[in-house]
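The complex appears here minus one protein chain, its other protein chains still in place.
Per-chain numbering from 1; labels A, B and C assigned in written order.
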Amino acid sequence: MADSAIVARQFDDAAQQRTAADLGIWIFLATEILFFGALFAAYTITRIRYPEAFAIASRLTNVALGSVNTGVLLTSSLTMALAVRATKLGARKASIAFMSATVALGLAFLAIKGIEYYLDYTGHLVPALNFSYAGPHANQVQIFFYLYFFMTGVHSLHMIAGICLVGVMIAMASRRAFSPAYYTPVELSGMYWHLVDVVWIFLYPLLYLVARS
Amino acid sequence: MWNVPLFPDRASSLAARVDVLFFVWLALATLVALAVAVLIVFFSIKYRRGSSANRATAPEAVRARRDRRIELAWIFVPLSLFFVMFAWAAELYYEHAAPPGDAIDVYVVGKQWMWKLEHAGGQREIDELHVPAGRPIRLVMTSEDVIHDFFMPVFRIKQDVLPGRYTILWFNATKAGDYHVFCSQYCGTDHSRMIGHVVVMAPAAFEAWLARGNGAQTMATRGAERFRQYGCSGCHGANASVHAPKLEGLFGKPVQLEGGGTVTADERYIHDSVMLPKKEVVAGYAPIMPSFQGQIAEEDLLDIVEYIKSLHDAREGTVR
Amino acid sequence: MTAATAHRTYLGAGFSLWSWLSSVDHKRIAILYAVSITVFFFIGGAAATLIRMELITPAGDLVSAETYNKLFTMHGVIMVWFFLIPSIPSTLGNFLVPLMIGARDLAFPRLNLASWYLYILGGLFTIGALVAGGVDTGWTFYTPFSTMFSNTHVIAVAAGVFIVGFSSILTGINFIVTIHKMRAPGMTWFRLPLFIWSMYASSIIFVLATPVLAMTLFLIAIERFFGVGVFDPALGGDPLLFQHLFWFYSHPAVYVMILPAMGVASEIITCFARNRVFAYRSMAYAVLAIAIIGFLVWGHHMFVSGQSIYAGMMFSLLSFLVAIPSAIKVFNWTATLYKGSISFDAPMLYALGFVGLFTIGGMTGLFLASLALDVHLHDTYFVVAHFHYIIVGGAVMAFLGGIHFWWPKITGRIYSDGWARFAAILVFFGFNLTFFPQFILGYLGMPRRYHEYPPEFQVLNVLSSAGASILAIGYLLPLAYLFWSLRYGAAAGANPWRAKGLEWQTPSPPPTENFVVTPVITEAPYAYAESRNG
Partner (left out) sequence: MISHPVAPARTYVLVWLGLVTLLLLTLGSAYLPLGWLNGVVNLAIAAAKALLVMIFFMHLRSSHYVLRLAAAAGFFWLAILIGLSLSDFLAR
């Protein structure tokens, strides 16, 4: 089992095993960038076609909650980075504490996102469900909200996956699965978590900050 | 049964030029394929296992230098050839995309699974297009549902026909006859039955055909009716109280847009102004026009487009 | 074979079904893939057979228009995603990548098994949708037809392709990491066999293109389900946006089919010409160049779509550029024969057939890259003939060549060379008879995806269908004599072709750990001439 501290049979040594895992996760993250990339491309082209509608629609998003959520996510990246660091140093309790904080912040993010979704719902901004908008460009405003829900929705699915992943890491850490010599799963979970954060870093200005001035 | 054509008829000014391009490619491709085949066969025989051919190779350094020269040759010789062929094909493509100013407009609407065509004089056709030889014809095309494609092999041209948008195709037919029109973009169940004819006629015969055509009203007359029917005249009419842009003499002129920039008032602009009025607002006017997306059939809109074009003609002919 | 040695081979590592379904050995997973893609190949082939039968007569008299549309959609979807794209990488690639670089396994063996299960899951979705009534959008899923107008099982098939896409991604990740990290001592980058280079280049496409397709299909499914979206003009979307996203994946996907075939051809031609490959380094750079420039040319599928004509010109120019490395490969294979010592065993016949058919396919691609000519040829049978020359004449021919070349290594058995040569020749002639008439049909103007056609096209269509029946026999024959060899074939020995690759230095079939001792590499690949003895 590659999950144990023992080097898996296909590798020569632990260093080879770990550099392989590092490269593997980065390539996976590159595929994630392009997975979201298709959405960013669709967003860019649609925004260029309907700049006024996107300006109007973006002002209908909840910038306060969006900004707070960005802060929450950035902080969760800090706790995750500290958790990986603690694991590397063999500080098991600190590592568990930081990972628990990460999970808590992740859940907070989802909760805030949920409140936002609820407010969007009561504001009749959910396409295909209850969208109605009386101002100009209603049809294109709806397209913005379609992209908004699509992009944040796919991002939230990634958040949920990340939370589960870190949860498993907590369980493994409490069973003393990691040591300064073996911490690859935590490292990889951290990388995934940070990438989901990076995606949000771009979603935030594109969805919330269009034409606020 | 034994009528087996191996090469299509040629019936437009462009077709001959596309064919020349094709034959040059064919010659190049045959040359390369033959060269590869001949070399493979020649080497296969000469250097078959057990043959007594001389296999002694030059020293490594000499060989490496020679190999590099060969490599560079077969990078740069094809590359320069490709640039020439690219430029040639691109030039022809540009001409294919740029209709001459004096072309006769015919309007095409594709729908699953038929072609509806309309001449400016109001003559309507289904799956048939009558055109005079020797005059450039410009097709303004749109679709009511999915993407179709108007393909006329004898003219060597085709163009996708998109919903919600106008695309343009033009040709100058040179030879009278009855030729195929195919829908060549897959469009659903009866895609292969979305075919028709383009009938190229001598100009006189075409005039006669037009005269006995079914056009009780010209497209512009019909367009004027639609213009009232959809309420356009309420704002754009002569004695409307609303501040709306004047349409007389608009067509073909540059339009100043709100927020800077100009566009030419072509078919696309008129179409988009009706469907997406907020997209390109004329400078100095409030964006108050409602969108007609989903409320007006593409055919009716084409009538209105032709009507607005005719306003242009009327002004230059009479008002001045 | 004694009991002791039998136990040591990967085939002897377990005989129960579960021992196969739970194996993380790359060689056993390769076999799992080989069996599954063969099944899909014959399903897709059955659809092709019905299509060719329908097209014998101009009238649509064998199947209804709806059925016909579902048939060519099923043929495309299954052949592209369930056969061609995984074909060489997931079978020969899976088997050979660790063996050729001197590794014990891929870097992530369990991921490798997971990718097979994803493939099967995606396949089940797709087959399920077909059984439930099929889908009629064409494999290209063009909007707004796929989102608003088709009333077939678009979402289920999109889900199947979405899932199988992740199988490709996992394979790609595994190969890239393995090639970077697991090479045996002395196996430097420029000592890698060209097959490894081709796997590396294909993997780049797998990981960077496939996610875009996955998300695009997701967008299609949501737009279809909820009636809001960015593709349908009636909703304010743009159908050309879909085409850009789709071809950003699907054009590189064509290179995923042909690059591995190029790798196979390089291995076979050097072995049977007993010669070093001509200009090894430019062969390696060429596959990378094809993989990378191949991402920049997708707009050549859209010259008549209503795309900006200036964008069209840019994409046309870039398309000519990507032809250069392909041309280099063809010339270099030919030059590899010079001063060789050539024998014509079955794998070599397949490989030489590949070079010829690929040359024709590649040259006709240049016709299509030429803007004004594409205006006439786009969406006609000329395009159909062109891409079948590349991916059937090219990729499938090379795949069969590879199967014949490595069969003794994979199974430890020798097949009948006479039958194999006969099948190779049959496939070559059957293929040309099937697809050459389609070039003529295309220039005449016969559009693709036509259930009925004007009667003057009949003779050429009958020729094509006749060729297809020969081709079908050519594809069924290997199934018979290869299976026969499993039981009655002579033992192959470690290196029946006296080939140079590392994979030939271990017993046939290889032991579970691939090498008894980790090999150390001291020389460049294809050192045939140095050890040639007559």
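In the analysis below, a contact is a pair of C-beta atoms (placed from the backbone, for glycine too) under 8 Å apart; a residue touches a chain by one contact, two chains touch by 3 or more.
What you are looking at is a predicted structure, and each value in this text was computed from that prediction instead of being measured.
Touched by the hidden chain within the whole complex are the displayed chains A, C. Contact with the omitted chain, checked across A:Leu129, A:Val168 or A:Ile201, is made by A:Ile201.
Interface note: of C:Trp298, C:Tyr350, C:Phe367 or C:Tyr389, the residue touching the hidden chain in the full complex is C:Trp298. Contact with the chain that does not appear here is found for just one residue of C:Ile29, C:Met182 or C:Leu240, C:Leu240.
In the complete complex, the residue from A:Ile33, A:Ala128 or A:Leu165 that touches the missing chain is A:Ile33. Touching residues on chain A toward the chain that is not drawn are 14-15, 19, 22-23, 26-27, 29-34, 37-38, 40-41, 44-45, 48-49, 63, 67, 70-71, 74-75, 77-78, 80-82, 85, 88-89, 180-181, 187, 190-191, 194-195, 197-198, 201-202, 204-206, 209-213.
Contact between chain C and the unshown chain involves residues 180, 204, 208, 212, 240-241, 244-245, 248, 295-296, 298-299, 302, 307-308, 310-311, 314-315.
As a convention for this text, only the chains that are shown with their structure count from here on.
With steps allowed only between chains in touch, the distance from chain A over to chain B comes to 1.
Each chain gets a centre from the mean of its Cα atoms; the one farthest from the centre of chain B is A.
Mean C-alpha positions place chain A and chain B at a centre distance of 45 Å. Inter-chain centre distance (chain A to chain C, centres taken as mean C-alpha positions): 35 Å. With touch defined as above, residues shared between interfaces to two or more other chains in chain A number as follows: 50, 139. In chain C, the positions touching at least two other chains are 236. Chain contact summary for the complex, chain A toward chain C: residues 2, 8-11, 16, 19-20, 23-24, 27-28, 30-32, 34-39, 41-42, 45-46, 49-50, 127-128, 131, 139-140, 142-143, 146-147, 150, 154. Contact residues of chain B toward chain C in the complex are 1-8, 17-18, 21-22, 25, 28-29, 32-33, 36-37, 39-40, 43-44, 47-50, 53-55, 57, 67-68, 70-71, 74-75, 78-79, 82-83, 85-86, 88-94, 96-97, 112, 145-147, 149, 151, 153-154, 156-160, 162-165, 167, 180, 182-193, 195, 293-294.
Chain A meets chain B in the complex at residues 50, 52-53, 136-137, 139.
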